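As structure tokens, the structure follows; a few thoughts come after it.
Omission of a single protein chain aside, the complex is shown with its protein chains in their original locations.
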Amino acid sequence: MQSQIIERKVLRTICPDAKGLIAQITSICFRHQLNIIQNNEYVDHRTGRFFMRTELEGVFNDASLLDDLDSVLPQGTQRELNHAGRRRIVVLVTKEAHCLGDLLMKSAYGGLEVDIAAVIGNHETLRTLVERFDIPFHLVSHEGLSREQHDANMVAQIDRYSPDYVVLAKYMRVLTPAFVQHYPNKVINIHHSFLPAFIGARPYHQAYERGVKIIGATAHYVNDNLDEGPIIMQDVIHVDHTYTADDMMRAGRDVEKNVLSRALYRVLAQRVFVYGNRTIIF
Amino acid sequence: MQSQIIERKVLRTICPDAKGLIAQITSICFRHQLNIIQNNEYVDHRTGRFFMRTELEGVFNDASLLDDLDSVLPQGTQRELNHAGRRRIVVLVTKEAHCLGDLLMKSAYGGLEVDIAAVIGNHETLRTLVERFDIPFHLVSHEGLSREQHDANMVAQIDRYSPDYVVLAKYMRVLTPAFVQHYPNKVINIHHSFLPAFIGARPYHQAYERGVKIIGATAHYVNDNLDEGPIIMQDVIHVDHTYTADDMMRAGRDVEKNVLSRALYRVLAQRVFVYGNRTIIF
Amino acid sequence: MQSQIIERKVLRTICPDAKGLIAQITSICFRHQLNIIQNNEYVDHRTGRFFMRTELEGVFNDASLLDDLDSVLPQGTQRELNHAGRRRIVVLVTKEAHCLGDLLMKSAYGGLEVDIAAVIGNHETLRTLVERFDIPFHLVSHEGLSREQHDANMVAQIDRYSPDYVVLAKYMRVLTPAFVQHYPNKVINIHHSFLPAFIGARPYHQAYERGVKIIGATAHYVNDNLDEGPIIMQDVIHVDHTYTADDMMRAGRDVEKNVLSRALYRVLAQRVFVYGNRTIIF
Partner (left out) sequence: MQSQIIERKVLRTICPDAKGLIAQITSICFRHQLNIIQNNEYVDHRTGRFFMRTELEGVFNDASLLDDLDSVLPQGTQRELNHAGRRRIVVLVTKEAHCLGDLLMKSAYGGLEVDIAAVIGNHETLRTLVERFDIPFHLVSHEGLSREQHDANMVAQIDRYSPDYVVLAKYMRVLTPAFVQHYPNKVINIHHSFLPAFIGARPYHQAYERGVKIIGATAHYVNDNLDEGPIIMQDVIHVDHTYTADDMMRAGRDVEKNVLSRALYRVLAQRVFVYGNRTIIF
């Protein structure tokens, strides 16, 4: 006799739009006696694309459920069914502590449903902080290595931990295409400007020189084009003429860590869909 | 032979939560060959209440569609099917021009899907502004009248226009229960504070005296308890020690008109559900 | 016998920083028996530049006061003494009504200390709106004219009104250097993006394509480089995947008019100093 464990899972569906999709998907869930805790749906009418996130509770027979769905959903449908709940990340850092510190605090004391499997730095600077939270820290130095070699070393170290996502918490190096393609839609970066303004290096100094009255931060998926991946979350704060570039940098750190943390919160809850260069967030 | 006019309508459903509701409702829409342009659904798990807004396009047979829905939806379901598109309002004012001006501009030049059928004031102050926009203005003076008599006169004047909603755009009088009950969930007010702070008169002076660093505004449905109706939208701006109460009032006017306008935008699109003292906004 | 009228004036000083400047300037004001209502001072330590705005009340002998200041202030000092109070503007428009409408409302009903001397459009579209407020509207069409000829016609029409500032309230044409140089630090524009993002045409469509999660607006002085003049004020609002480019445009209109109005409020009060490509705002 099979045990009847009540579980919670998230079904994510992306497919060409068609009449009756919601009815078909939710009818199958109903037939499987699954309760819909929350359902979110969006159609991009410009491209005729349908997105749905269905949070389900009940006794799951995954294979049978997915078979039933596949029998009705149109060709080219992407669908996935994952357990709801905590995810596992590896964090990459360089020297700045603020985003990392916020992740460590929220993983340990609440705020993000996440386990930090390891932190990897290309400098030793943040080892102490990480070890204070009893999490492994690995130095993978880039010194004397080509970008390709270094990224290969990073990948090797990261893959030991099989993370759900790789989080760049102020990791100040450009990633190679090989690295990015190894983790499709799984690498999340925090950029210290409101993109697309101030792409590239030293955005606070660029912002100071331009005399802007707002500064901001952008959390985005990393793709092959630097600072051009799909945006997840952005926010800004107001500054005035009394701010030097250093003052902007200091004030901006709080925006960076808040934006990264809010973006991760949604990603970890499987609420973010990537579609072309855009994100749909339920 | 019946003409086959393609229309867009909004179906709104509130009922006790049950397994299969989304499937049942959307299946009926599918059988009626209606296309779901947008679907939003929310379950208040605390009270077991289900809310759904379904925007449909196609050839409607309203009576048959509603019959089919009634045959499957649980007892105690409230459902309504309305045409999508422009709504009709009457605006009540006293002496302040800013919220009214914003509504007049947006009705005439875009921004709100609304026709302003008439503006009614308890003072003459704003007649010129209203007539500049070729909209009827009526003075319904409260002088020498009891509150009940005045409100009865207001109702008589309003009802000539059969509005979908009555909008209080800085109408500075307390309404009688008779007035409020005459327009259930149809009277929308803008209050010049971030409720529940500074209930009652002269909120900017209260804010100044308290030395707050933010001021705000709240758009809400009016119910029998002054300033305690279901909140639709709120926003704030930052102020500092250089603001007098008058400065707060001036700066606050922009927040008031923005909040009222954003709230109305959602209400007019039939995106706001009232449930007890709360609103659900899709 | 001289009349002793109490007036309020604003003294603005820009000069190389030096020890004792505040003491020297305020001592002279004191000797002239002028009361300092408000004093704001800022030193840009990077460039050694001193900025001070001194709001004074009393009986003024302008020539004598300025002579006394000139005798102590360093070479290369710019100083100006202007009456406090209402300023006079000419507004340029094309077809969009929202920023213009907000200025008309605030000029007529309070919120900006400004007289709108005239509105000039390169299309007829907004004549009715302007005339509703009993303000002259002039059509200066660009049809069949070179940019230089058209701008010369604009200048001729503007100069009839001797405005303190020229406000571009969604005037959708690029100005010639001749026009810009004719009104140094006197032309204020509202750009419909958070500069420096989305410079140039159709910023909302650019924003939509990039998939940003914030949109914004920037009020700035116009200089010879399009969209690159000194920024006065910026603000943003959050958007999500449900916003089309048209939705962004509609929501953005409120940000545009708010940002323009807040920037003008500071400019009209003589609180904005331009220094290189930056503004100092007291």
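We just call them A, B and C in the order they show up, numbering each chain from 1.
Basically, contacts are C-beta pairs under 8 Å (C-beta built on N, C-alpha and C of every residue); 3 or more make two chains touch, one makes a residue touch a chain.
Quick caveat, the model's predicted, so the values are computed rather than measured.
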{"item": "Touch partners, limited to displayed chains, of the chain removed from view", "value": "A, B, C"}
{"item": "Option from C:L11, C:C29, C:M154 or C:A169 whose C-beta touches the chain left out", "value": "C:C29"}
{"item": "Contact with the hidden chain (one of B:P163, B:G216 or B:G252)", "value": "B:G216"}
{"item": "For chain B, residues in touch with the removed chain", "value": "42, 44, 46, 194-198, 209-214, 216, 230-236, 238, 240-242, 244, 276-281"}
{"item": "Missing-chain contacts mapped onto chain C", "value": "19-20, 22-23, 26-27, 29-30, 33, 35-43, 45"}
{"item": "Chain A residues touching the omitted chain (full complex)", "value": "97-98, 101-102, 105, 108-111, 129, 132-133, 250, 253-254, 258, 261-262"}
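Going forward, only the chains that are shown with their structure count from here on.
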{"item": "Homomeric contact chain B-chain C: same or different residue positions, threshold half", "value": "same"}
{"item": "Length of the line joining the C-alpha centres of chain A and chain C, rounded to whole Å", "value": "42"}
{"item": "Chain B-chain C separation of Cα centroids, rounded to whole Å", "value": "36"}
{"item": "For chain B, residues that touch 2 or more chains besides their own", "value": "none"}
